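Quick one: structure below, then a few questions.
Shown here: the complex without one of its protein chains, the others still in place.
Letters are used for the chains, namely A and B, taken in the order the chains are written, and counting of residues starts over at 1 for each.
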Amino acid sequence: MSKPNHLFSILYSQNPMKPRWRKVFLDLIENKARTLLVVLSIAVGVFSIGVISGAYVIISNDMSASYAANNPANIELRMADFNDDVLTSVRNMPGIANAEGRRVFSIRARPVNSTTWTMIDLVALNDFAANKVDLLTPVAGNGDPARRQVILEKDALKNLNVSVGDQLEFELPDGTTKTMPVVGIVQDPTTGAGDFLAPPFGYISMNTLENLQQPDLYNRIYATVSSGQDDAVHISNVAGDVKDRLVRSGIPVNRTRTSKTHEHPLASTVNAILGILLALGILIVFLSSSLIANTLNALLNQHLRYIGVMKLVGGRNRQILIMYLALIVSFGVLALLIAVPLGGQAAYGLAAFIASELRFNLLGYRLVPIAFAIQIAIGILVPLVAGLVPVMNGSKVTVLKAISGDLARAEGRPLHRGPKRESAWEKFQTRVTVALSHRGIHIPRPLLISLRNTFRRRGRLMLTLFTLTMGGAIFIAVFNVRVTLHDYIGAIGNYFKADVELDFTQPYRTHEIQQYAMQIPGVQRVEGWQGLSADLLYPNGSTIDTINIVAPPANSAMVQPILVSGRWIEASDERKLTISESVLPYYPDLKPGDFLPLKINGRTEQWQVVGIFQFVGQEGILGYAPLEYVEQANDLANQSTSFHIETVRHDRAYQNQMADTLDKYFRTHGFNVLQSQAGLASLDNASQSLDTLVTFLLIMALLTATVGSMGLAGTMGMNVLERTREIGIMRAIGAVDGIIMRTVIAEGMVIGLISFGLAIILSVPFTYLLSYIVSLAVFETPIQTVFTITGYLIWLTLILIMSAVASILPARNAARLTIREVLAYE
Amino acid sequence: MAAVVSPIIELQNVTKVYSTEAGDFNALNGINLRVDEGEFLGIVGKSGAGKSTLLNMITGVDHLTHGEVIVRGNGEDISVHKLDEDALALWRGQTLGIIFQSFQLLPMLTLIENVMMPIDLCGAYRARPSRERAMELLSLVELEDHASKLPAYISGGQQQRVAIARALANDPPILVADEPTGSLDSVTADHIFDVFEHLVDERGKTIVMVTHDNSLGPRFTRHVQIADGELTDLTGPAQKPRKHALSHRAAKSQRSFGERTQSAAEAKVEGKRMK
Partner (left out) sequence: MTTPHSTPETDSIKVASSHPDDMIRLHGVVKTYKNAAGEFKVLKGLDLTIRRGEFVAIVGKSGSGKSTLLNMITGIDHPTGGQVVVNGTDIYSITESQRSLWRGRNLGIVFQFFQLLPMLTLLENVMLPMDYVDLYDFDERPARAMELLEMVGLKEQAHKLPLAVSTGQQQMTAIARALATDAPLLVADEPTGNLDSKTANHMIDVFDQLVRRGKTIVMVTHDPSLASRISRTIIIADGELIDETVVKALPLLRHRHMLEITKKARQVTVQPGEVILDCGQPVDNLYMIASGSVDVMLADGKHGKLLAHLKAGELFGEIELLRGGKAIASVRAGHHHPVELLTFPREDFLRIIEESPITAEALGKIVQDRLEEHRVKSREEREERRKM
């Protein structure tokens, strides 16, 4: 009972609210804990839906708009070095609107005074002022670097701690260094947009190339098409045509890449991930609605007598129904007041985070009307729907039933009612106890009370279990998905088992490199690898995509493929390859033994597939063929530009150390080293961006868990409230505070443990479903699902803590009740 | 027998049977009862005798098994048992004021809001006049100074007086009271009776009250005994002339005044307006 409140009397004297609306208002503020619980549980659902739908709308609009605003290239061609003549010819090819030539190369850079090298891609442009394709947006400083100046992409600042005016040191192929000032910062939303794992970019003008010991030649073309910029087929045709023409004129094209103007290459991936989050948000709304139903059920039970009284003084069903519906709407409105502003902010925050991760610009802060509309609809409708049944039942109750407690007292209620029959469940419970005691297992009565209390309000128990189980299953599934993703990354590692990858700018004899490398202590094995770039064709001869054929020695231990069918490569294989599963969308019925048409160096060849492996890799189709064959085809026998080195230890620190040692060693011996990388370096980036995704999932899982524990706290509170009298009896027959608290807490724990058991079961399909969706979104292929005990253990701990915490407050209240108060409840 | 007085409540052969697993139980057994306008009727019986069930028949709270209950509300005869739940609620709100042993005020509302509730639900007065009317009723029961208190902060006797004020909110011709003094000490109970008597004598209300306290008999204009679901000791209506009853009661309230002064808590709000 609240104290007579000054505020109320002011409210009351100035606003002659009708008594029934006053009652609704006072019901709302009477039990603040209950109101808070309901409001928060609605708010959590509304909030998460608001955040995700808002972010979805902002991102799906801004991501592509920002991308399109920078006039992205529809076609990217990676080629051998070429000059302006070639570029001009491409510009004049049919279907091409605009084409720019650039030179892109990897180089190590560090701020002066720093010791850490960072690998960046430097992009050389001819004329920054005439930039038409893949526009750069100036952020700070000068957007047009002069000779021996460099500008950086905004994202590069994460790796390089510099600002405009600082000097950046570059490592040249001959091992010397060159220092250049950073004169500007730009944003480049288009270059590398399709790649989660793109390296940081820097930009120079073409006339700076010679200072960095690079030829003054292009190696890439970025082109736009003149029509059908959003027609993937058309773009692909134009690209194929351009490539054919170039190859015919003797300019090899290593790789082509096409994309639409008005669709960010990662849009579908991001949308898929937001879709998963949205599904979780909807689930939270469901869970919170079951909490609402529970609370309203209990509230209506407590109010039965008031309803009876109101009916006795003339209240009709409809009036009472409307009063309680108004109460529900008030809950919803309060929840909206909390959730809508927060949701609007967080939606933009989430969008901004994703935007910065994917290097695109938002079109500015804004609120999303449609997200608000969704939130309002959910905040009002979901509680109404959840509360409708209890409220309808409550308002329909007959006066006799509603006030029977009172009248029965005067009239000797039990005289009218004989003994009832025990329900099947009750019989089952008591029989089990008796059977156990016959076997010598005696459950102490206080524990028995907790156990049987658990199952007394079965409807309420079901709803609570549903909420907790869902929360738990998702929580566990998220952990499993996390491990699944990492496991998959680990599987990728099987294809790159080298501890150090040493790349040179020109081919060297394998034997020579081996001899040098073996001088260094710790080096165990050195393999020279080669590669082939080919086009995979449809049977009719049209190009599907580029296929990269990696050529390790057939007996290499540095690749451990996961074969789906067929066999691995053999040294004697000629025009035979094992190919990744990613070919299957184009050749669904492909089996080992089948032939695939490949176009290599302009010639179409029939290659036999000997095996299909699971992969792995962000993009494109990959194949393996034995070095023994490829080096002949490449006419580079016993030579290689890329060497895979195995060391005695395989930990990250040792690999880094060895990479540095090898780098220096070969440079000092006059080799043209491009880069020397620790074996799993690229995988770190992958894991990081996956962890971002997992974090989002985990936040959603925690939200569901929060709703679950609120549900449990609500249930325990309601249970205790309803059993106040029983608690009084327990006291009257000798139960001390501790026993009463234990009785209540044990009940909460039992509910928690049951939900854990159910969550274990439910987490299995959830894990499969979630990892299927996530892997499709991220890797565009389903991956092997892996389970981990971690999620289960963390959830078990959490659920035990949550159930204890959720029951401690009600338990303390229960223990505080004096018997007099309790028996006055009659 | 005064033939001009018409019955305001008439029960004809009212039977109520409860079915239990142990068999049928007749809570009421062919009750015939006539209550005239302006009567203060006591129904006296032990617990389990069926007196509350009888009351529930008059208020339409419970359904009868056989028989007929006719209540003349505002000029028309209503067969209570033929109304549906909603119609009953409205009819009850306008025709009957109901008073319980345990007061049954809504704890979250102030006294005046409790009194306004029936007016609100039955829509008899607009918000402003309904507040004024509620205030009048509270001053009738001498609680106008407490109008904006919550029920928990006044005494049981005062709560019961608020309940009476609430019962009068829609100016119903009939009041029905179920052990209204059952939870009160004797002095406070006396005062409640004073209020009832005032309502019968000065405002022409008809009151039907149920009690288990035999000794209250003389305070009614008529009382009937109920036992085992049957009325015994049933005398004709208006068995005591009202004049006599009035003087008897007047004498009584004189005495209770003397006693009342002993009760410090109640003393200051007692007795001004009742005469």
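Following the convention adopted for this analysis, contacts are C-beta pairs under 8 Å (C-beta built on N, C-alpha and C of every residue); 3 or more make two chains touch, one makes a residue touch a chain.
All figures in this text were calculated on a predicted structure; none of them were measured in a lab.
Trainee: What are the shown chains that the left-out chain touches?
Mentor: Its contacts among the visible chains are A, B.
Trainee: Just name the one of A:445, A:511, A:567 or A:591 that touches the chain not displayed here.
Mentor: A:445
Trainee: Which candidate, A:729, A:761 or A:794, sits in contact with the chain we can't see?
Mentor: Of the candidates A:729, A:761 or A:794, A:729 is in touch with the missing chain.
Trainee: Going by the contact rule already stated, which one of B:77, B:185 or B:202 would touch the omitted chain in the full complex?
Mentor: Once the missing chain is taken into account, the touching residue is B:185.
Trainee: If the missing chain were put back, which residues of subunit A would it touch?
Mentor: Residues of subunit A in contact with the hidden chain: 4, 412-415, 418-422, 426, 430-431, 433-434, 437, 442, 444-446, 448-449, 452-453, 456, 725-726, 729-739, 818-820, 823, 826.
Trainee: Tell me which stretches of subunit B touch the chain missing from the display.
Mentor: Residues of subunit B in touch with the missing chain: 47-48, 146, 149, 152-156, 158, 182-189, 213, 215, 264-265, 269.
The rule is simple: only the chains that are shown with their structure count from here on.
Trainee: Starting from the mean Cα coordinates of subunit A and subunit B, work out the distance between those two points in Å.
Mentor: For subunit A versus subunit B, the centre distance works out to 68 Å.
Trainee: Where on subunit A is subunit B touching in the complex?
Mentor: Touch list, subunit A to subunit B: 1, 4, 9, 12-13, 16, 18-20, 22-23, 26-27, 30, 305-306, 309-319, 398-400, 403, 406-407, 409-412, 415-421.
Trainee: Show me the residue ranges of subunit B that touch subunit A in the complex, using the header's touch definition.
Mentor: Per the touch definition, subunit B meets subunit A at residues 18, 20-22, 25, 27, 47-48, 50-53, 56, 59, 61-62, 85-86, 89-90, 92-94, 98, 100-102, 104, 106-110, 113-114, 116-118, 120-122, 127-128, 131, 148-150, 152-153, 166-167, 169-170, 178-179, 182, 210.
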